[in-house]
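One protein chain is absent from this view; the other protein chains keep their places.
Up next is subunit A:
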Amino acid sequence: MKRRSFLSTLGLAASTAMLAAPAVQAADLESVSLRLKWLPQAQFVGFYMAKAKGYYEDEGLDLAINPGGPNLLTENLVATGADTFGLSGGTDSVFAAIEKGLPITCIGISHQETPFVFVSKADGPVQEIADFKDASITTWFTGANYVLFGMLAANDIDRTDMNIQPQQVSVTPFVDGQVDVVTATRYNEYYTLMQRVGEENLKRFVPEDFGVSFPRDTLIVGNDFAAEHPELVQGFMRASVKGWLDAFADKEAAIDLIMKEAPTLERPHQEFMLDEVEKIMLAGAAAEQGLFTIDMDAVSSAHQILVDYDVLGGPIDLEAAFDSQFIDAIPSAERLPE
């Protein structure tokens, strides 16, 4: 960071010397990056929107958006300083990072409720949660499994002798009837299922209906950066919120933007994704308080599940790991669609 401030001082000195007015503004921008949890898609379009409209520049940020990938851990990249901000896996990955002692803090939560659901066929053997007992179930063993365990436990179903298998990339085993219950994110796999099976033939089991919630897609920042540049963190949040509200207000433009970023994507799927993401981002506490609200009740309920299942060695300091000051500094009215 020292070198960075030295460089910006140098830049400032140089531009003052040149007395070139337009250059001053460019030199003042702080170079920062946002690491996403996956490749460009509508799930992240608000950030692209904020960048395209110059909202980050208005806050003094020259922001680069770096895509994620299957083998990248956003928390690690932010902790090492390779990236300034990150949109990481979710509350679960933040807990794990804090437990490992990584110097990061969550400054906002994007997906207010569990972004995935469990799906069975409307005419299949699984009609209610009790039917899970004798069903063959696949789920992701990267967090979703604990949501499932939590749902089962909340309904007094003993999972020890159940048939729960890790889910691979494809939902085809479910479509073909080899599996009774499949896990699907509301914005991606569920779309594929709708295409192949038809929405009317699907039955959804929403974790929230069974007393379990798992907020995901967490915005994180490195502790050093936040301590040194609180005003830039504040600016990043302000610009991101504006970008997202613009994306919701003009979805056509938002999808255009993402299709420009990744032209091989399927437009109808991206449109569906944006609609679903909007619902998830404005659900729960965010419905009242606005985008990126950190709902500590939901966070602690997710935390409790992971403690109960010994995924975490013990409780972590949630107050330190989740810092609402930046997002709360933006009035709720400015964080909600008109």
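Some observations on this one:
FYI, a residue touches a chain if its C-beta (ideal position, glycine included) is under 8 Å from a C-beta of that chain, and two chains touch if they have at least 3 such contacts; residues count from 1.
Basically, contacts and distances are computed from a predicted model.
One chain of this complex is left out of the view, and of "histidine kinase", "Cytochrome c oxidase subunit 2", "ABC transporter permease" or "NADH-dependent phenylglyoxylate dehydrogenase subunit alpha", the protein name its UniProt record gives is "ABC transporter permease".
Touching the chain that is not shown, out of A:Leu63, A:Val126 or A:Val171: A:Val171 (per the contact rule at the top). Although one chain is not drawn, the whole complex shows that of A:Pro67, A:Gly124, A:Pro173 or A:Pro230 it is A:Pro67 that touches it.
Among the residues A:Ala262, A:Ala287 or A:Ala320, only A:Ala262 touches the chain that is left out of the figure. Remark: the residues of subunit A touching the chain excluded from display are 35, 38-41, 66-72, 82, 169-172, 175, 188-189, 191-192, 196, 262-266, 269.
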